[in-house]
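Here is chain A:
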Amino acid sequence: MISLADQFLVLVLLINFISLGTSRLVFSIRAVAAQGVILGILPGLIHPFSWHLVGITVVIIAAKGFVIPLLLNRAVRSAEIKREMEPFLGYVPTLLLGALFTALSFGFAGKLPLYPEHQNYIFVPASIATMMSGFLILTTRRKAITQVVGYLMLENGIFIFGLLLAEAMPVMVEAGVLLDLLVGTFVMGIVLNQINREFSSLDTSRLTSLKEE
Partner candidate 1 sequence: MTDIFIHIILAMLMPPLLLGVIGKTKALFAGRVGAPFLQPYYDILRLLRKGTVFSTTTTWIFRAGPVVALATTAVAALLIPLGYHSAPISFSGDMILYAYLFALGRFFTMAAALDTGSSFEGMGAAREATYSCLAEPTLFFALITLSRLSGSYSLSEMLSNVTTVVWSYAGASLLLLIGGMFIVLLVENCRIPFDDPNTHLELTMIHEVMVLDHSGPAFAIVQYAAALKLFVLGAFFVRLALPFATGNTLLDWVVFMSSMLGLAVAIGVVESVMARLRLVRVPQLLVAATILAAFSTLLVIR
Partner candidate 2 sequence: MFSVLQVFPDPAILAIISVLITGCAGVPGLFIRTGGPGQYIAAAMTLLAALLGIPASLALLFASKAATYILDWSLPFGSCELAIDPLSAFFLLPVFTVGAAGSLFALGYWPSASHRSTEPGLTFFYGLLAASMALLVMARNGMFFLMVWEIMALSAYFLLVTEHEREEVRRAGTLYLISTHIGTGALLIFFSLLAARSGSFLFPAAGTLSALSPVMMFLASAALIGFGSKAGIMPLHLWLPATHANAPSHVSALMSGVMLKMGLYGIFRTLTFFSDPPLLWGATLAVAGISTALAGIVFAAAQRDLKRLLAYSSIENIGIITAALGVALLGHASNNATLTYLCLAAALLHIYNHALFKPLLFLGSGVVIHASGGRDMNLMGGLGKLMPKAAILSLAGVIAICGIPPFNGFISEFLFYLGLFSQLQTTKMIFIVMLVPALALVGGVALLSFTKLFGAVFLGTPRRHFNSHAREPGWTMLLPMAFFAMACLLIGLLPQYALRLVSPAMVSFMPDVNFAAAYPSGYISGLGRLSMVGFLLLLIIVAVTFFWQWRLRRKPVVFGATWGCGYQRATARMQYVATSFSESAVSVFDGIVRQRVERPHLTGLFPRPVACLDFPSDTVLEQIITPVFNATGGAFAFMRRLQNGQMHLYMLYIFATLLILMLWAH
């Protein structure tokens, strides 16, 4: 089971790279959705079965895997934009940075004092790497949607770490997860559509009228 979890985590890392590398919005949205589904499955792999667990899994998969991607896709469609044009940083450099950060996070996690049972997972490095990638997207992409994708990725990273605490303090973890989902949908559902109405575009480089001259 454990090895399975690790393989899934490797998959998560791969997805990070995909969404770092791609320029097609739809594609990166799908990638994040896939990541969400995987994360939804993960708890089932590391914890003993319980209806409570099932509930969590279902909610996460539904939200991260379907609802949010749907919203995003609708936004993309209504805004008629396909690609992230002129990113702040090129794709290749971004990928390299992503690789660097992933490596660093593995090294960093090696230093951290871990709970014995978690020693042989790659949960910690994976989560840190995912957060880093999320941040990378947030700092290098201009379009609102891509930034949302980055935000979601950040959340995924946090979620992965949360899995380590799942049995220690389930309530806390769930609260965190649910709240993030709430924010996610809130941002996506309402704000994006409002932006659409105002700007008929989700290019945040248009959202730069508020600044110091």
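On the choice of candidates, all candidates are chains of the complex that A comes from, given by their letters.
In the analysis below, a contact is a pair of C-beta atoms (placed from the backbone, for glycine too) under 8 Å apart; a residue touches a chain by one contact, two chains touch by 3 or more; residues count from 1.
The shown structure was predicted, so the numbers you read here are calculated from the model rather than taken from an experiment.
Chemist: For chain A in this complex, which listed candidate touches it: 1 or 2?
Modeler: Candidate 2 is the one in contact with chain A.
Chemist: For a test of understanding, state which residues of chain A touch candidate 2 in their complex under the given definition.
Modeler: 88, 135, 138-142, 147, 204-205, 207-213
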